[in-house]
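With one protein chain held back, the other chains of the complex are shown just where they sit.
Residue numbering begins at 1 within each chain, and the chains themselves are lettered A, B and C in the order written.
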Amino acid sequence: MATSTTSRAPSRPSDALTLERKVELYYWMRLTRSLEERLVNLYRQTKVVGGLFRSLGQEADAVGSAFALDRTKGDILSPLIRNLGSMLVQGAEPLEIIRQYMAKGDSPTRGRELNIHFGDTVRGFVGQISHLGDMVPVMAGVTLSFKLRNEKRVGMVYVGDGATSTGAFHEGINFAAVQRCPLVVIVENNGYAYSTPNSKQSAVKEFKDKAMAYGIPGIRADGNDVLATYDVTRDAVDRARRGEGVTLIELMTYRRKGHAEHDNQSYVPDGEIERWEKQNDPINRYVRVLLEELQVEKKELDAIDARVISEIDAATDLAEQSPAAEPTDALHGVYAVPAQVEPLWYRAGVRSAVEKNERAAGWGTFNG
Amino acid sequence: MATSTTSRAPSRPSDALTLERKVELYYWMRLTRSLEERLVNLYRQTKVVGGLFRSLGQEADAVGSAFALDRTKGDILSPLIRNLGSMLVQGAEPLEIIRQYMAKGDSPTRGRELNIHFGDTVRGFVGQISHLGDMVPVMAGVTLSFKLRNEKRVGMVYVGDGATSTGAFHEGINFAAVQRCPLVVIVENNGYAYSTPNSKQSAVKEFKDKAMAYGIPGIRADGNDVLATYDVTRDAVDRARRGEGVTLIELMTYRRKGHAEHDNQSYVPDGEIERWEKQNDPINRYVRVLLEELQVEKKELDAIDARVISEIDAATDLAEQSPAAEPTDALHGVYAVPAQVEPLWYRAGVRSAVEKNERAAGWGTFNG
Amino acid sequence: MAEITYLEAIREALFEEMERDSNVFCMGEDIGAYGGAFKVTEGLMAKYGDQRVIDTPISEAGFVGAAAGASHMGMRPVVEMQFIDFISCAYDMLTNYIATARYRAFLPCPLVVRGPSGGYVRGGPFHSQNPEAAFLHTPGLKIVYPATASDAKGLLKAAIRDDDPVLFFEHKYLYRRIKEEMPAGDHVVEIGKARVAREGKDLSIITYAATVWKALEAAEQLEKEDGLSVEVIDLRTLLPMDDEAIIATVKKTNRVLIVHEDTRTGGVAGEIAARINEHAFEWLDAPILRVTAADVPLPFAPPLEDYVLPQVADIVSVARKLAAY
Partner (left out) sequence: MAEITYLEAIREALFEEMERDSNVFCMGEDIGAYGGAFKVTEGLMAKYGDQRVIDTPISEAGFVGAAAGASHMGMRPVVEMQFIDFISCAYDMLTNYIATARYRAFLPCPLVVRGPSGGYVRGGPFHSQNPEAAFLHTPGLKIVYPATASDAKGLLKAAIRDDDPVLFFEHKYLYRRIKEEMPAGDHVVEIGKARVAREGKDLSIITYAATVWKALEAAEQLEKEDGLSVEVIDLRTLLPMDDEAIIATVKKTNRVLIVHEDTRTGGVAGEIAARINEHAFEWLDAPILRVTAADVPLPFAPPLEDYVLPQVADIVSVARKLAAY
């Protein structure tokens, strides 16, 4: 199958979007960025449990691609750690995200899993696990079920440049291609996998060419242009819905904040981050499009910004009041039957070990 | 990287082969076929333990590719189940093969492993395991060691059309490509993986295009033309030796005998096998080249045939006299240290259970 | 009704469940037109078509993962490993993605992974494995390993109906060697319950899969030659383990021999021994002993395979020591 590079498709699906919908794209990108900024504050206040993973500079690729799905038709996506924006578009709520990052008892996973590792097949996202690549076979199966049942639904799965090296990616996309599953595979090329630059990840020049190995179309687009992203993804979604099978889309973007908050990015060449920030920030770029090409008024965007902050404020307040996870809840739901694992005999009746049993300071300081 | 299809390369490395070497190619192909025929006899006499896997019709691809390596330079290959020919070229002996198939105590694996699952890094082959794809990462590592030590050696690994679907294939070839290991990957396209036709294995039309995913050259050649096979492989071997990295070669061939002797090939379209046999038998084709183009005399080939049979006869006689494996030898060599695993306490002093302990008939017939 | 083999019993379960529930579908290598390497799925594609009987590429992680995805959406995939040895390639998918799906993400994952397991067939190190112990320590999975034809059928039907992922190990030595008449009607055997394969009072052998037959043969011999009354417990399900049945037999005979075909160290016997210690230590009149394979990769040549795998004579000799303790 031929692969092609396009910044914006010649016939643009986004032309069919109403202005309202186009403004909505801005809302989602802004919400993504501001919500992550709030999480940074909470992280610094040590209210976030575990690491914090940013998608700064990648908001367009997440939002633009997810926007191409149709939730009313039951489309489903599986996000990665940098796809907060995709999840928001599919209906995840800031309150859920904050609770999840704070490991609260009423968070979507009740404290079992980290950050944005959660899902809801009704709203249309399947929770990822940490093991990179694994979601590709899983989404191949989700979309296989659409095909088997003759449902006109589409699935989308995200992988990083790094994750394309995994065997799971290969086995999953190959399976989906053979079965012509209605699946769109988004390769987010943000230049790095943790500290590893693409040149050490693969000898291909363009990740879209990986499509050649599976007999499916591979398309590269500018992932920092939200409309271009929407355009290529929408074409692939339509193609999938028509029963024509899998498309691989490489979205060019850049990870400005390192792997996670603790990463000092010492391995990044001088000036690279600043260049992307100044010349290729996806929100700034889209603001220009909105103001200049689409004649949206600045105050309309300001109003969105204000709305976003107040939504996040409200969510933060609620999340802070959320209860901690309940220790014995840990025993529930490993199996459908039995619904609860028996407590260990010496633990029956015990709540959290830290609360009741553990001497706080001593542990592990023994020096011998 | 570009991929290309070629039946015989325009500048042909095989032109540099002496007539003697060209006749040698015939010897290896004939030896491969006749040895397998002998194994069929032994199999029918129930002297072969386990299954019997044929390479009938694929002798040229195995022999021609292995012939492109240079044993004097320490080149190494890792064969598959249908690469008896490759192993013979690298120095495996008919006696070893027969002993191995008969699970003899003095077989290359002393009865631990099946059929042609054995290796010898000195002669230049690394023993495969059953799990398809695994040898690709392993040979990536073998050739990585050549690179790290600055040795001008080359490695070659065989995979079937089917095995290209494995995650191990993907991870191994990608790693080797990034590291520019001196590795040649031969994809033997024989139309089937067990009963599965290529159309259910991958949506690519040509397996050579899988190279595109790794930024390496992919070449397709006629695997039933032993000189064409030699030519493309030799180019890739030279390229690897020059430090230019991995090449993927797709050799077109056909598996005439099914997956193993027990396979009735009911899934094969009528006439397909016969067509390949009549029109595209690699030995017949090469005999014509030898007699017509290279002016070799028929009696020279007849002499080779006779020599092959007498070698196989001698090997068979020896193998039949070989001792069975020694039961307690099973405990040796799991680790370097300790060299021997302790016998289970209730087994100390016991030889084969079947010989001494087991009631032969009763087992598993209980009906309740 | 006529007797059918263990293999036919499995096939019958597949046909019945595919008939009963249109969400059930099968995936695996060569399971369609060819009917699978052992012909377990023979006839299935002819009846249910290639949408419900899918020949897959050689990619165990891929199609096991796909089964998980389909199962989230309400399908009931039954996945065949051509040989169970290849389940190792899906180890990550099974232990990390599938086993945890319900717990971490409230995603139901009702699927079955099944395939020919075990030795005594000259299969060599990569066509003879018993991988149950490697999964025993994965909460979220269930593990079933039947020893009889009727259990094979009834447990497979239960596994397909189970709302959680089930690893269903089939012993290939038993495929065509044992026969049994199937109970009439919709024969479902509850997962998690052991079976008393033979009643006895002097000594208990706890085992599962092919070695159930070895144990039964040893029991007969011990009865005839030594007048010993040996109880044989066929665990049938390894996860969850039937503690009640284990404790009951310990309390009855006070002497326990655990037998499994898998290698010794890290095998399932250890877990059983620990549980007996915890629940019924006072009832033990002798140490819990094990008869297992030796700790080596399973070699191929008949004399080697016979030497490494547990045999009837081993069980007899250890049982005698235990009885005399």
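Keep this in mind: a contact is a pair of C-beta atoms (placed from the backbone, for glycine too) under 8 Å apart; a residue touches a chain by one contact, two chains touch by 3 or more.
Remember, it's a predicted structure, so these values are computed and weren't measured experimentally.
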Q) Which residue, A:174, A:202, A:224 or A:280, contacts the hidden chain when the whole complex is considered? A) A:202
Q) Which of B:137, B:218 or B:245 touches the chain that is not shown? A) B:137
Q) Just one of B:168, B:227 or B:273 touches the chain that is missing; which is it? A) B:168
**Q.** Contacts of chain C with the absent chain, listed as residue ranges
**A.** 85, 88-89, 91-92, 95-96, 99-100, 103-104, 125-126, 133-140, 239, 241, 258, 262-263, 265-274, 277-278, 281-282, 284, 286-290, 295-297, 299
(Q) Tell me which stretches of chain A touch the chain missing from the display. (A) 49-50, 103-105, 109-114, 117, 129-133, 162-163, 165-168, 193-196, 200-202, 266-267, 324-331, 334, 341, 343-344, 346-347, 350-359, 362-368
Q) On chain B, what residues meet the omitted chain? A) 109, 112-113, 117-119, 121, 126-127, 129-131, 134, 136-146, 148, 167-168, 170-172, 174-176, 178-179, 333-337, 341
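Rule of thumb we're sticking to: only the chains that are shown with their structure count from here on.
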Q. Centre-to-centre on C-alpha atoms, which chain is most distant from chain C?
A. A
Q.
Once every inter-chain C-beta contact is counted, which two chains account for the most?
A. B-C
Q: Give, as an integer number of Å, the spacing between the C-alpha centres of chain B and chain A.
A: 45
Q: Quick one: report the Å distance separating chain B from chain C, using the average Cα coordinate of each chain.
A: 34
Q | Inter-chain centre distance, chain A versus chain C - centres from mean C-alpha coordinates, in Å | A | 39
(Q) Residues of chain A that contact two or more other chains, please. (A) 167-168, 170-171, 174-175, 178
Q) Counting only residues that touch at least 2 other chains, which ones in chain C make the list? A) 56-57, 59, 61-62
